[in-house]
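In this view, the complex is presented without one of its protein chains, the others remaining in place.
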Amino acid sequence: MTGVLSGVAPMAVPPGAYLVVGTLLFAIGLAGALLKRNALSIFLSIELMMNAVNLLFLTYARMRGDMAGQMIVFFVIAIAAAEASIGLAIFVALFRARRTVDVDKIALLKW
Amino acid sequence: MSGFLHVTGADFAAVAPEMVLCLAATLILLLDAFARPLRSYLPYVALASLAIANLAGRDVTGTFFSGAVEVSGFTRYMELVALGAVALAILGGAAALERDKRDQGEFYALLLFAAAGVILMVRGGDLLVVFIGLELMSLCLYVLAAWYRDNPAATEAGMKYFLMGALASAFLLYGVATIYGRLGTTSFAKIQGLASTPGLVAFDTMLAAGILAVVAGLAFKIALVPFHGWAPDVYQGMTTPAVAFLSTAPKAGAVLVLARVLHALFPAGLGDPWRPLLAILAVLSILFGNIVALSQRDLKRMLAYSGIAQMGYVTIALATFTTDALEGAGVFLAGYLVTNAAAFLAVAALSSGENEPKLLSELAGLGRRKPLAAAVLTLSMLSLTGLPPTVGFIGKLLVFRAAVEGGLVPLTIVGVFGSLVSVGYYLRVVYHLWMKEPAREVSLVPDDVLSGAAFLLTAALMLLWGVFPRALIDVARQAAGALLGR
Amino acid sequence: MPALSGELVVFTIASVLAIGFALAMVVQKTPVRSVLSLVVTFMGLAIFSIQLAAPFIAVLQVFVYAGAILVLFLFVIMLLNLSQEATDEDTRPVQRWLGLVAALGLGGLLSGAALRAPLPQGAAPARTPLGDEIPAIGRLLFSDYLLAFEALSFLLLVAAVGALLLSKKRFE
Amino acid sequence: MNQLWLIPVLPLAGFLLNGLVALLFASARAEAERDADQPKARLPYAQRLFHGVVGVGSVGLACVLSFAALVPYVLESLKSHEGLAPVVQHVYTWMAAGDYSVDVAFRLDALSALMLSFVTFVGTLIHVYSVGYMQDEEGFGRFFAYLNLFMFAMLTLVLADNLPLLFVGWEGVGLCSYLLIGYYYDKDFAVAAGKKAFIANRVGDLGMVLGIFGIFALFGTADFSFVELAKRAALAPGSHISVYAVCLLLFLGACGKSAQVPLYVWLPDAMAGPTPVSALIHAATMVTAGVYLVARCSAVFVLAPDALTLVAWIGAGTAIFAATIGLAQNDIKKVLAYSTVSQLGYMFLACGVGAFSAGMFHVFTHAFFKACLFLGSGSVIMSMHHEQDMRKMGGLASRIPHTFRTMLVATIAIAGIAPLAGFFSKDMILGSAAASGHWGLFAVGLFTAFLTAFYMFRLVSMTFWSAPRGDHHAHEHAHESPATMTVPLWILAGLSVVAGLVGVPAALGGSDRIGRFLEASVARPEMHEMSHAAEIGLMALSLAVAAAGIGLALSWYRKASGPVEAVSPQADAFFAKTGALGRIVANKWNVDEGIEALVLSPFRKIGTFLWRGFDALFIDGIANASAFLVELAGDLMRFFTTGHVRNYALAFSLGALVFVLYVWVR
Partner (left out) sequence: MNYQPLGADLLTTLVFLPSLGALVLALAPGESKAAAKVVGIATSLLTFAVSVVMFRSFDAAAPGIAGFAIDRPWIPRFGVRYQLGVDGLAVALILLTTVLTVSVLLVACGQKIDRFKGYVAAFLVLETGMLGSLVALDVLLFYVFWEVMLIPMYFIIGIWGGKRRIYATMKFFLFTMAGSLLMFIAILYAAGVHSRATGLQSFSLVDWTRAASSGAWGLAPGVEALLFGAFALAFLVKVPLWPLHTWLPDAHVEAPTGGSVILAGVLLKLGTYGLLRFAWPLFPHAAARYGPFIAVLALIGIVYGAWVAAAQKDMKKLVAYSSVSHLALVVLGIVAGTGAALSGAIFQMIGHGLTTGLLFLLVGVLYERRHTREMADYGGIAARVPVTTALFLIATLGSVGLPGLNGFIGEFLILGGVFQVNIAWAAIAATGMVLGAIYLLTLVQKVFWGPETVAANRGLTDINGWELAGAFPLIVLIVLLGVFPRPLLNLVDGSVKALQKPAATATVTAVEAAR
């Protein structure tokens, strides 16, 4: 399913640049997810990863002059919002039960 | 280019199962909120909706919503698995929730939503739809994981599952993006079209990375080593009846989606880096799962690792990727669904409460006190071991046969080694049930009708499919054929 | 061409900001600061969206992400008043170094791949004023993406129910 | 012609009847005396009557039948020149598989007729004797059941028409000797002796079985028609085993059964059984089965002269070896036992030099006088209230006259004094040894004759003459045995006098009937005839030697009046001179000790090692170790699941990284 992106000019900035930026942001998000201890911060980093992916989508869409990418991004944003609400709710419940959201302090279930 | 709202009734008829499920879920939510007296009927409403969804999904095939969903024998198979899993979870869940004084309405609703998600995920003819279905399912599971939100373990499980799930989604999404970027589409049909004309698609590093990201994202749902970390913790912390669902339908769905993706990308069959890659995943999962399960003392954790190993066997089929192999995978998954669900329901019935740890030792001597549940648990252990005359044997038989035919004998050897190891812990359960005197008395819930029905059903299926596997195999074969277009 | 150079300049600034604050988000000790620095990153992303001819997405980016989600984060942080919580820095060396390896490795490899990959150039008609694609999006939502859209609605319902349920204190 | 199969079957029936009844009463008794000591009471008269009648009756009937069968046969064959064709009766086909087919078939020919005659006759007598001897035993019924079973087995052995069937009897008698030696099952030594006997026999049977297969391989059949084939040296083509080997294997079997060196060790211990058993099984019948086997297969042995020579030397060796031990024994039954071993050696000596009929002749005569001796000794023992040590006897001649007279006769017979039975048979053996030119063997035989005469008269002197020693009271109350015992004694004594007459050599104007009679069944290799003069010379020599032995014995023991520990000063003085040799001889050449040290204890040690060491440590070690390693791996690998979600994420990412690299490099 497609929807052609109505008239756009050839890109001034080489698309590769966008891709690299997106990928780097993805990596940074990953780094945050791996290095943070606070559950919220980790989830925050994951949100960054998602946004990075969005950038990739947009870039590809632009390159192909194709709407689909944008549509996907649209949905991804919505899903991210939903995820966020659930996630934060979980963190709240977690905090109530454990008085902390420091994932390094939360290892009741192990081995 | 499609015009405005040109969807036909056929389109909606095609997604009838999902719609039925979602609407039923909504109804349940409403009843739960505004019609308190009716609460005790909620499970039956849910079951009824499952039945209706099943009927609604019969003999529809083709692509709808201009390619957004593809309905075939393949997806039909998944519907049955998903509906079955939910049914069992509900049957077994009612008693446990009743016992633990937990709200039930949302429980059933979320299970139904999750089922809808799984079905949508597998039916999706477009990576975006697949992703949405997967997220719908995941969100429900996140909530279910933390269901006992006052219970530290449960919340921890929820947190872990959620964070890992989100990470996996990000990877999956990256993969989708890359595929979209390299092939210009997210529709399976188009991808397959491109891929089947040789030379059109250059499997360069970029695309490879993208595919890998997708594989990783799905392998996470299937819980294959090394993407498995969450599984044991979540199984342990999550409410048991929900695990009965979590450990079956989503895995099956992810496996089928993976098969779908791989087939779309490699219509001619798996090539060099991918088959060995899957083989590696299989071997890692089988060895790690079985060996670590051996050292578990918590029943649910043990079953989690066993599940990792079992999915390793399915991955053998994926690595083989012939019609026979996928047929085998189908049979294996169906058997695994019944068996594993039975196991978890039995665990729920044999434990004194959701908040109690489910230690193996707690089972001591329960063979006398709860013969039915104990017998079902025993049977499922035998089936998981892969001993005839249970369905577990049939599944392994088909998978191994396909692998041998496909020239993957070494994998099968690893597989049987795994089975040998697995005897150690599966039979340990049997030993505790029947051959050990209880150290202390455990208070148990009285048998209830629904779980009793679940036990009889699962037991019957485990044996029936084990002794007369023809019907099951034929269905699975149709499914596999439908996927591979043969 | 100046216009191009201008676009390039904007891109450069935006990307520096985005990446810089992303890094800041990672290294920040307290959650609040992380969130705030991420706001900037998202702004940068919004700019990219505009440059990539997706102004509608850019708007969503600002509204939903920066406006809604991050605020939600802030609320929760306040609610649990995590600002007092122990600092957010890593105390597990193995995790840290291997984590860096994984992140840098993947980042390096993938961006390398992104650079080397032969990129297709789509057909590009003459430029038209921004915003024309919004009707297109609307049309698509109710045609090709109808199913996805419906599914999304249920997904949001689940999110609402789930969030409600999890944040309830007592069981009924 | 009447049915041969009835002859063995009758005792079998007796066995079943006696056995079941005895078992019934035994279990009733066990019920009655649970938790209580079981007094060894004599059975009620009715039971004894039943068992006695059944036991004696069945055997007696068998005896009558067999004589009815063999007498006409013997007369006929004696009339005819080259003997009568054997009577063979097939009953049914026992087993048939592959190239092996074995019938249950019975055969009456010269050999079996000879055996049959004395086996049934002596057997019957001993049954009668036992009725008296065992009257006080609570195991009366069991005893007769065993005894009947033995008769069944022995008769099967004798009448069998093929080696496998013969082997049935062969093992059967072995079993019965095991059961009867261990008749006093609550006495450790008795049980041990029984086991020893069975196992020693088994060693022989090992050879026997292989020998049978050898015969199959050589002749394609194992029924005694192979004898005819062997006489014509008609070997099956391409058989993969040599005649020599087969003969050795068969002879090994014979050694076991007939207590030849080195397998003789069980026979002396076998005396732990009741005396009638010793008389029947370990003197008259079973132990001679080996000789019978060799005679049966004589035609085959003739084809392997080296084997024959070996047989001869083993026989001779056994004869003198056992005789030397006999010199120094003080247990009356042990003396007789070693004498039996020695006499058996004589028989094999005969077979070895090719005089099979001579061997069988000695079997025949020996049966009577040795049975008589044993039964006599039994009577003595009973009169002395189960005292078997000759040093505690003496001067019993007047107390138990019947026993004394009969035993004296038998002793003279075995010492080889003309014209009693022993003289003729022994002389025939020595004669043929000389005739065959084996002067070494002849010398050994002669010297053995001397020793035999000596220790037998030593026995008589110490028991009946010389001054009463030991328990005075016992001596006072020594009393003659009942008629059921003395009558058989007299009959046997009589036979020991006349039995030799069937084989009076031509030199003494006789016509060696037995030799001609047996010709039909046994091979007679060519050996140059000696002149009658030479023969008579030899006889004189052997008589002289025997006389010398007797004289020495009498001079040392006839009037011996020493105390229990030193009965005869002269004898002790002599043995003192022989020094170490004497002590070793007195100690039975330390054979049992040697076997224990060299065979049995290593056997036990190694067995235990294999069990504890190899099985438990090595094999199970491997199994358990591998199981343990897997468990260990699990216990370690489980810690990969640290419980920290960030580690999971890390694993996830690293996994992705590694796989990306993998995909790229491939």
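As written, the chains take the letters A, B, C and D, and residue 1 is the first residue of each chain.
Simple rule for what comes next: a residue touches a chain if its C-beta (ideal position, glycine included) is under 8 Å from a C-beta of that chain, and two chains touch if they have at least 3 such contacts.
Owing to the predicted nature of the structure, the values given are computational and were not obtained by experimental measurement.
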Contact with the hidden chain (one of B:14, B:109, B:333 or B:382): B:382
Among B:16, B:423, B:464 or B:484, the residue in touch with the chain that has been omitted: B:423
Residue of D:67, D:94, D:490 or D:575 in touch with the missing chain, whole complex considered: D:94
Chain not shown, touching residues in chain D: 23, 26-27, 29-31, 34-36, 38, 92-100, 164, 167-168, 171-172, 175, 178, 182, 185-188, 191-192, 195, 198-199, 202-203, 205-206, 209-210, 213-214, 216-217, 240-241, 603-604, 606-608, 610-611, 615, 619-620, 623, 627
Missing-partner contacts on chain B, residue numbers: 324, 327, 382, 387-389, 393, 397, 400-401, 404-405, 409, 412-413, 416, 419-420, 423-424, 427, 430-431, 434-435, 469-470, 473-474, 477
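Just so we're on the same page, only the chains that are shown with their structure count from here on.
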Centre-to-centre distance between chain D and chain A (centres being mean Cα positions), rounded to whole Å: 99
Rounded Å distance, chain A centre to chain B centre (Cα mean): 26
Contacts with two or more other chains, residues of chain C listed in rising order: 92, 95, 99, 102-103, 106, 109-110, 114, 119-120, 139, 144-145, 148, 152, 155, 158-159, 162, 165-166
Residue list for chain A, restricted to those that touch at least two other chains: 1, 3, 19, 26, 29-30, 33-34, 37, 42, 59, 63-64, 66, 71, 75, 79, 82-83, 86, 90-91, 93, 96, 101, 103-104, 106-110
Partner chain C, residues of chain D touching it in the complex: 644, 646-647, 650, 653-654, 656-657, 660-661, 664
In the complex with chain C, residue positions of chain A that touch it: 1, 3, 5-10, 12-13, 15-32, 34-38, 40-41, 44-45, 47-48, 51, 54-55, 58-59, 61-67, 70-71, 73-75, 77-86, 88-93, 95-96, 100-102, 104
Residues on chain C engaged by chain A in the complex (per definition of touch): 1, 3-4, 7-8, 11, 15, 18-19, 22-23, 25-26, 31, 34-35, 38, 41-42, 45, 48-49, 51-54, 56-57, 60-61, 64-65, 68-69, 72-73, 76-77, 79-80, 82, 85-86, 88-92, 95-96, 99-100, 102-104, 106-108, 110-111, 114-115, 119-128, 132-133, 136-137, 139-141, 144-145, 148, 152, 155-156, 158-160, 162-167, 169
